[in-house]
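Missing here is one protein chain; the remaining ones are kept as they sit in the complex.
In order of appearance the chains are A, B and C, and numbering begins at 1 in each one.
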Amino acid sequence: MLQLLWLVVAIPVASATLLALFGSNLSRRVVAVLGAGSVGVAALITLLIGAVFLASPPMGNVYVQHLWTWMSSGGFTPEIAFYLDPVSLLMLLVVTFVGFLIHLYSVEYMHDDEGYARFFAYMNLFVASMITLVLANNLLLLYLGWEGVGLCSFLLIGFWYRDPQNVRAAAKAFIVTRFGDTAFAVGLLLLFTRLGTLDIQDAMHRAAMQWSTGSSIATAAAALLLGGAVAKSAQLPLQTWLPDAMAGPTPTSALIHAATMVTAGVYLIARTHVLFTLAPSIQFLVAIIGTVTMLLAAFSALAQRDMKRVLAYSTISQIGYMFLALGLGAWSAAMFHFMTHAFFKALLFLAAGVVIHAVHEQDLYRMGGLRKELRLAFWAFVIGGSALAGLPLITAGFFSKDLILWQSWAGPNGNAWFWAAGMTGALLTSLYTFRMILLAFYGPQQLHVRAKSGLAVRVSLVVLCSLSLVGGYVDTPPHFGGTPALSNFLNSVLPPLEEVHIGPITETMTVLSASTVFALGLWLAYLIFGPKRSRQPAQNLLEQLWLAGWGFDWLYDKLLVRPFQWIARKSAADPVDVPINGLAQVTVLGYRALRLTQTGQVRWYAAGLALGTAAILAIAFVAR
Amino acid sequence: MLGLAGLLTRRNLIFTLMSIEIMLNASGLAFVGAGARWAQPDGQVMFLFILAMAAAEVSVGLAFVLLFHKRQLALDVDAASEMRG
Amino acid sequence: MILLDLILILVTGGIASWIAARRSAMVARWITLASLLVNLILGIGIWIAHLGRSQSNPARWFVQCNFNWIPQFGIRIHLAIDGLSLALLLLTYFLGIMAVLSSWREIRERVGFFHFNLLWVLAGITGVFLAMDVFLFYLFWELMLVPMYFLIGIWGHERRIYAATKFFLFTQLSGLLMLIAIIALAILHHQSTGIFTFDYEQLLKTALSPRAARLLMIGFLAAFLVKLPAFPFHTWLPDAHTEAPTAGSVILAGLLLKTGAYGLIRFVLPLFPGPSRELAPILMSIGVAGILYGAVLAVGQTDLKRLVAYTSVSHMGFVLLGVFAGNEIALEGAVVQMISHGISTGALFILAGLLQERMHTREIAAMGGLWETMPALSGAGMVFAMASLGLPGLGDFVGEFLVLLGAYRANVPLTVVASLGLLAATLYGLRVAQNAFQGSNPHHWKLPDMLPREWMVLGLMMVGLLWIGLYPQPILNTVRPSLAAAQQSAFTQEIVRR
Partner (left out) sequence: MSRTDFVALLPLMIVPATAVILMIAIAIRRNHKAVAVISLGGLVAAFGSLAFAASVLPRQVSAFFILDSYSFLYMAILLCAAAFVFLLAYDYLNRRQKHPEEFYLLVLLATTGAMVLVASRNFAAFFLGLELLSVALYALIAYVRAESISIEAGIKYLVLAASSSSVLLFGMALIYAESGSMELSQFTAAMIHSTGHANPFLVVTGLMLVLTGAGFKLAVVPFHLWTPDVYEGAPLPVTAFIASVSKGGMFALLLRWFHVNSGDITGVPGLVLSILAIASMLTGNLLALRQTNVKRILAYSSIAHMGYLLVALLAGGALGAPAATYYLTAYMVTILGAFGVMTALSGRQHEAMSLDSYRGLFWRRPLLAAAFTTMLFSLAGIPFTAGFLGKFYVLMAGASASRWVLLFTLIVSSTIGLFYYLRIVVVMYAQPEGAGETENPDDTRTLPVPLPATLALAALTGLVFLLGVYPILFWDTMVAVTRNLG
């Protein structure tokens, strides 16, 4: 059964190739079947595999499928091999499943787009590379998937290539992430050179053997990998690309820029957690980055006018939570939050897609009162939103976030600051979430709805709704059933959660305060953005700054982009050529000069003869 | 040497030829002198050769002078500088 | 003997197609294609015949042939083929066929003479890869130039004369420096052993004083670095590549540059082990400089072909880095990089050729939004752009990564700087991909998409890149023994890991 693993990659690849080559000649129906179907099959196979895996766990909870040796040179023998363990299984399930739902949604959503086949080709390719990334048993193969998803994200952001805006956004995403990738690549070089392998398990094992905790090498390696993760997961300081990435079609944003790809960084760090535990400083840095990003992004989300940009910033901020968890050493908490986040954020994006499709407008301040006509979307937003904001007990987001919050105090690296920051973040989250919902769905209706959603969309929305509600019960804190199933499941790979700090802050207290900040956020949102209030965006400076995402773009533009462009433009004519052409000039000058001696006058020539003789005589006698 | 000087200074073709003549004779003289030093006849022999040759040269030269004169009614050497560069 | 045939087939084929062209251009094209195919098949034959051997038996050469030529100086017609030569030969004929097909329509006048030159260049290249007599090597080295000079000078674009002459002068001067080095080497060997010989294997045994070795090596380097081309000797390349006709650019980028790298591996490393180790840091830094310089300038270019030309400078910088990094991984990476760069850059030049054929311009500014009128071609362009920016799964990545991996052992800071090249590569890669194909279509181009023939060419090249990208092992296995032989002498002990 498990041997089918390779199909999970192969099928999407195949359909992607087919669509890329012959897509233009196929009917939309066929394209839909190929595009969504392939992922569906992949999802089914994954389910089967997952079932088998749970029912009869293989040796050491790990199944490895070797396909072939990629290359072998001087002891460097990365393989094309897939590594299935609880963590990758969890990722795999989420990717294929959410992936399938989003494909299903797109079948209808993209139906009238000219690039139908192209879209599904890209999406399938993305799923394939994402799965490769997840299942890779060595870092090089992971890097392949890593770059693959980057490519697909680039292609999909620029999917509507006619608009230069989108093209620029695509380029930005690719280049910014490439920064991280380069760091990642150097990290690989370092790891192989020092450990002699890129096989993740061996490498981690050897690292644990050879490197002492806090050793400079471990720190360097961890830092480099972190660089890669930061860029992919849009964390500070490389977060700037994600909001612009919303230029892509909404399903893309849902799948790539919310549910799966952007969390690759989290996955990478979780996979290589050994390194990070060997480098405490870096791990702490991860926590810091997570926290700061979480807060800054939340503030930015608060000021956005564009619905999708709100969601984008909230994604950044939620991934900030995951980084925080990673930094705390609460690995499984991070994975848990990744899962729930995948559900509700995908839901939110898809719902947003419905709204945008219906009213052809993304500016929250032009919307309003849509709840009557777009019931499904409204409820999807309410459910997804409360999951995001962490409505206690009945939403998935609550449990996962609660776990992180609790760990931010109780975890090995936890402290009050993280806890407080986490709480603030939670407050902001619920604030901007409900701001969005209130602005969009309450108050006077300004736009009339053009399109109603069809079956495919409804199905995918409903499924995701239910997932964002019940998805949390796989791992609940003691007071509420206390079934840490997921954590236990992951424990074979990731070290279990430990609680070192006891009191003054207790778990109950955390839960209660989390619930209060949720309510507080809701109430504040109602006060500020409620139906009764004026619907004009406040224009104070702070909000301007938030709207501009704290001006990172401006900074980078001045610091990096312009100088580089300047250099490129200046040197385009190849300065090295100048001296060489100069040489040519010199010879020509020589020619001109000598040419003057050829006067054509006999007497001058005779003189030349005489002078020449004199000269050589002179030389002869000087030389003696 | 005188001949050389003449060659360089005078523009008239005839004079040019004459100065060449002078140069040749000078070197001939040198041979004679050298021959005398070693009391060998070779010097004089050489001198005779030179005389003969000089004669031949000058004859050809004069032929040129005629032709050239026919063409551009002048005996100016510098006029003969169509080709240059 | 078969080795001699490889050359003779091309030579005669060239003459034949020249004559045939008087009757009809088509015949000439077919003759050219046929002779190249024959050679490709022969090459593959040799490969198959020795697949197993390349690991198992220690014998260095698969096939040899060796005749007397100028006995007074022990100059012999000595051809031999090993894994390295073989791999490069296969690349040669593959790209040769691609070049012929891609210029199928582009070249309309003087078809015969064109294909004559084309085949003779390839003959010269074949000779370079096969010659095991240094003198003979030099002959072929020069023989490559003349027909290439004609290809650029006759069928090139606007500034063809300037470009062709520049190319010829650069290569000639550097070549003569190498010739002097060759002669000096032979004479030193004569003085030490009393026998005149230019035979590669004999000269390997020459005992050289460190100083002499360094000077001679510089002589050889002159030729190879110019050909590679290494910064700052690269300035002939952008002009030549830009002005040459498509086929010319393909052969220049795909093959002529490789002869430089080949020379480094085949001659410089084994002949001058000591100096290679001493000068390695300098040469590696030159390589890195080339990587970055080429990349940055590529970003600045407005002419598509010129841009691609500068990317070659960047990519060959990786090769130089790998060759002198001094360990197996880097060297093998360099070879993979040579081959895959040959394909990817060749493909980009073919692409530029197709665009110029349709739009009569190479200015990127004049393009844009081509996707809507030529989706297939644009898709292909996207793929090759990604290849050249080193996307994993495509050939160039394997080469570059292996090179970096090996170089990292030799010199960490340099390697880190070099990996910035990957970043810069993104910039020019995107510049090709986006400014040409994406965006709006301001000039309202309405152009025919790829023809089946063009599909075949680019498709084959894509397959090649994917193959190298996902399973380079066959190539590695083929070249490993020769590389090992080249290195044993050069870097007896690998730089120890710290």
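Here, a contact is a pair of C-beta atoms (placed from the backbone, for glycine too) under 8 Å apart; a residue touches a chain by one contact, two chains touch by 3 or more.
Nothing here was measured: the structure is a model prediction, and the numbers come from that model.
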Omitted chain's touching partners, listed by label: A, B, C
Which is it among C:Q64, C:Q172, C:T302 or C:N441 that touches the chain not included here? C:Q172
From the list C:W47, C:Y93, C:F129 or C:F150, which touches the chain that is not on show? C:F150
Which residues does chain B use to touch the chain missing from this display? 3-4, 7, 13, 16-17, 20, 23-24, 26-28, 30-31, 33-35, 37-38, 40, 42-43, 45-46, 49-50, 53, 56-57, 60-61, 64, 67-68, 71-72, 77, 80-85
Residue by residue, what part of chain C touches the chain that was omitted? 70-73, 110, 138-139, 142-143, 146, 149-150, 153-154, 161, 164-165, 168-169, 172-173, 176-177, 179-180, 183-184, 187
Note that chain A touches the chain not displayed via residues 587-588, 590-591, 594-595, 597-598, 600, 602, 604-606, 608-609, 611-613, 615-617, 619-621, 623-624
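Operating definition for what follows: only the chains that are shown with their structure count from here on.
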Cα centroid separation between chain A and chain B, in whole Å? 96
In angstrom, rounded to a whole number, how far apart do the mean CA points of chain B and chain C lie? 64
Chain B: positions in contact with at least two other chains: none
Going by residue number, chain A touches two or more other chains at none
Chain A contacts chain B in the complex at 595, 598-603, 606-607, 610
Touching chain C in the complex: which residues of chain A? 20, 24, 68-76, 80, 118, 140, 143-144, 147-148, 151, 155, 158, 161-164, 167, 170-171, 174-175, 178-179, 181-182, 185-186, 188-190, 192-194, 564, 567-572, 574, 576-577, 580
Per the touch rule, the chain B residues reaching chain A in their complex are 4, 7-8, 11, 16, 77-78, 80-85
